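One protein chain omitted, others in place.
Should a chain be cited, it is by its letter among A and B, assigned in written order, with residues numbered from 1 in that chain.
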Amino acid sequence: MTDTAVKISDAAIRRRMLKEFWFYFSQNRGAVIGLVVFAILVLTAIFAPLLAPHDPTHQYRDALLVPPFWQEGGRAEFLLGTDAVGRDMLSRLIYGAQYSLFIGIVVVSIALVGGIIIGLVAGFFGGWVDTVIMRVMDVVLAFPSLLLALVLVAVLGPGLTNAMIAIAIVYQPHFARLTRAAVMGEKAREYVTAARVAGASNLRLMVKTILPNCLAPLIVQATLSFSSAVLDSAALGFLGMGAQPPASEWGTMLAEAREFILRAWWVVTFPGLAILVSVLAINLMGDGLRDALDPKLKRS
Amino acid sequence: MSLFSTRLLAASAFALMAAAPLHAKTFVYCSEGSPEGFDPAPYTSGTTFDASGHAVYNRLVQFKPGTTEIEPALAESWEVSEDGLEYTFHLRKGVKFHSNDKFTPSREFNADDVIFTFERQANADHPWHEYMAGITYEYYSSMEMDKLIKSIEKVDDYTVKFTLNQPEAPFLANVAMPFVSIVSKEYADTLEAAGTREDLNNTPIGTGPFKFVAYQKDAVIRYQKNADYWGEAPKIDDLVFAITPDASVRLQKLKAGECHLMPYPAPADLDEIRADPNLKMDEQAGLNVGYLAYNTTVAPFDNPQVRKALNMAMDKQALVEAVYQGSGVVAKNPIPPTMWGYNDTIEDDKYDPEAAKKMLEEAGVKDLTMEIWAMPVQRPYMPNARRAAEVMQSDFAKVGVKVDIVSYEWGEYLKKSMEEGRKGAVILGWTGDNGDPDNFLSVLLSCAGANPGGANRSFWCNEEFSDILAKAKSSSDHEERVKLYEEAQVIFKREAPWATLAHSTQYVPMAKNVTGFVQSPLGDYTFEAVDLTE
Partner (left out) sequence: MLRFILKKLLYLVPTMFGITLVAFGFIRLLPGDPVLLMAGERGVSPERYAQIAAQLGYDKPIWQQYLHYIGNLLQGDLGNSLVTKKPVLNEFLALFPATVELALVAIIIATAIGVPVGVIAAIKRGSWFDQLSMTAALVGFSMPIFWWGLLLIILFSGVLGWTPVSGRISLMYFFPPVTGFMLIDSLLSGQKGAFASAVSHLILPSIVLATIPLAVIARQTRSAMLEVMGEDYVRTARAKGLSPRRVIGVHALRNAMIPVVTTIGLQIGVLMAGAILTETIFSWPGIGKWMIDSISRRDYPVVQSGLLLIAAIVMIVNLLVDLTYGLINPRIRHK
């Protein structure tokens, strides 16, 4: 009986926390705009096959480098024009949203899970385990992230999957450090000691007791990493080391468009704009999340 | 000497050079990459040879501009012995080496320089053999000069005799190549004494049409005309290489008048260049070939009928249009049309899927699945191998042959494609080194080339063909050689170890006021004859 009562109140607490969170989050106009744009992006990615007017890889041989419809020479069938081999820009951009979201999700998941495990282990056990792990993290952090990702991709071979793995590896120390710091802070708290006295195992302690209490900074970091992942994977694509043509990944599209930069502004402008808008939306959300989750900033 | 004062010295030297005549004619070439160094011997890239071998140096003999024929250079004349084993070169007198702030030659070019040039590459014990850590003489060994040359002898100051191990007609073309550019022994001795041997590679001294002035890494190379040049002195006063790796930026600079000539325009830009009233463009078939090599040792490709049938199933015209986008011509022979010995009477296999299908049936080939290898990089002879493979895939599907396209990392690709018993057909190509047909046919199609370390990727070993090549190689009668190579091409076409795909075209866009530029079939960029009209 008491069990269910506890559960109900648990759920109630959670609901109240969520409500409070939403209150602070919705106070932030930018964050809400970001959320809306992000939602649109997600919907675009999901419904890309329905939304895109053309097949993103079909080459219309009679329509090379057609400008957007409002410009002279533009055609209504290609709203944002076509690229050098006659592919519809709009359709490619729409399908590109799938790549970006997919990259963001995969990279953040790998980095988050890996980082949490490493951070938990380091923070919980301390001692030489901690020292070794943190030294390794220092080594990874000593390299500029993009450079390290580049070398990793060169090792693994160019391609989208390898680019995602490389970026995830480079991001993972941030999560590890955060988790470790949080664990160190929480470890000394009374509720942890209490759980330990009650005979909780190490694993249970780490996962069930400590982890939920250091989620807030991780969530903020995850959002930040999401936007960085979109940026960095586009940069890798731009350098020819990420998704390979004819994939309509935005960075790869930019790389292909480079030679036309002074002749066909639209093949250069739109993919970059798409990257900027997505990253901006995610960052706006991230700001809102941080404000809503960080009690210290809430005060001011 | 302190660092500061050497810098001051250098500065004063620069100041002297800056004080050139007021109406100095400066020619700017937007080059496609940085030279690896300025000693032509240890390197292999054309970019390096343009910047060093061609601008700064000369060879014993040279290619007549615009052709692959040999003409005298630092050797005024030469004799070949009856047995084809002895080459005696009579050197030109009165040829001066350049000077710079650290070196002023005390003597003119002579036999010692020739011997130094060859010896340092040939002899592993030579003090200059490894004057920089880890250098190798790739061209010297890959052209098999080490196996070919038995001895080099100084007869007198102006006569040098080479003795070969076997008669080899392409030897003359080999010594016209940049890797045996004549280096000053006196300069080397001076550097040795100063303890700055690596300057042989940093601040080159040669006999060529231009003196090296300065190189700013990855940015710009400056030369000045060699007023004492033994040949006709250059018409321009200063030559500048503005290093611009990006093709569209090169074009931008050319249009803006920041440079006068550029190599390798992007195919997508060709129409725009043609339309520009301030530009003109030279074009020529390059000295290269792109091909698909079957493995002739593996069934069913060991049957010439099958190879022939596949060649007929391939719509090469469509392939060249899709892949080369107007910068290539269909190839029917393994050597390009600009090369002597090209057999123009050969008729290419007709595109005829129906007949091809019938031939495959006759050969008993049914439900064939094959691999086509597409290399992962762009090469001068093949702009997009993957796209080429896709075209072949759809063509072969029409005759009932299923194609899987595979690719490997470039180094792996080169290695795996030469492994015995390789499955599948390989897309690859070749760019000529010295304009001799032997440099294509022996390397790529002889029995010897099919051994490990060779480059015969069809593993095709036809005694008749190889015998003709051997005969042509040991003959010093040019007319006879032409005949033999023409004959060899007939055998090649009959046996079809490859599908010959295309020869890519070289385009050279330049400003309207550039005169005297002669395009080299070897893909070299040389500027001793260029001029700028007002």
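The rule is simple: a residue touches a chain if its C-beta (ideal position, glycine included) is under 8 Å from a C-beta of that chain, and two chains touch if they have at least 3 such contacts.
The structure displayed is predicted, hence computed values, not measured ones.
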*Per the definition of touch given earlier, which of B:Val80, B:Ile115, B:Leu148 or B:Ala242 contacts the omitted chain?*
B:Ala242
*Taking the entire complex into account, which one of B:Asp125, B:Asp218 or B:Asp367 touches the absent chain?*
B:Asp218
*Would you indicate which residue among B:Glu36, B:Asp157, B:Asp467 or B:Glu487 is in contact with the undisplayed chain?*
B:Glu36
_Considering the complete complex, identify which of A:Leu93, A:Val106, A:Ala122 or A:Leu152 is in touch with the unshown chain._
A:Leu152
*Missing-chain contacts mapped onto chain A*: 30, 135-136, 138-140, 142-147, 150-152, 154-155, 157, 227, 231, 234-235, 238-239, 251, 254, 258, 261-262, 265, 268-269, 271-272, 275-276, 279-280, 282-284, 287, 300
_Contact footprint on chain B, counting only the chain that is left out_ = 7, 10-11, 14, 18, 28, 36-37, 42, 44, 132-136, 138, 141-142, 198, 201, 214, 216-220, 222, 240, 242-246, 249, 252-253, 256, 258, 379, 409-412, 414-415, 418, 428-431, 443, 452-455
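Basically, only the chains that are shown with their structure count from here on.
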_Centre-to-centre distance between chain B and chain A (centres being mean Cα positions), rounded to whole Å_ = 48
*Complex contacts: residues of chain A adjacent to chain B*: 84, 157, 258-263
*Would you pull the chain B residues touching chain A in the complex into a rising list?*
246-248, 252, 266, 268-269, 272, 409
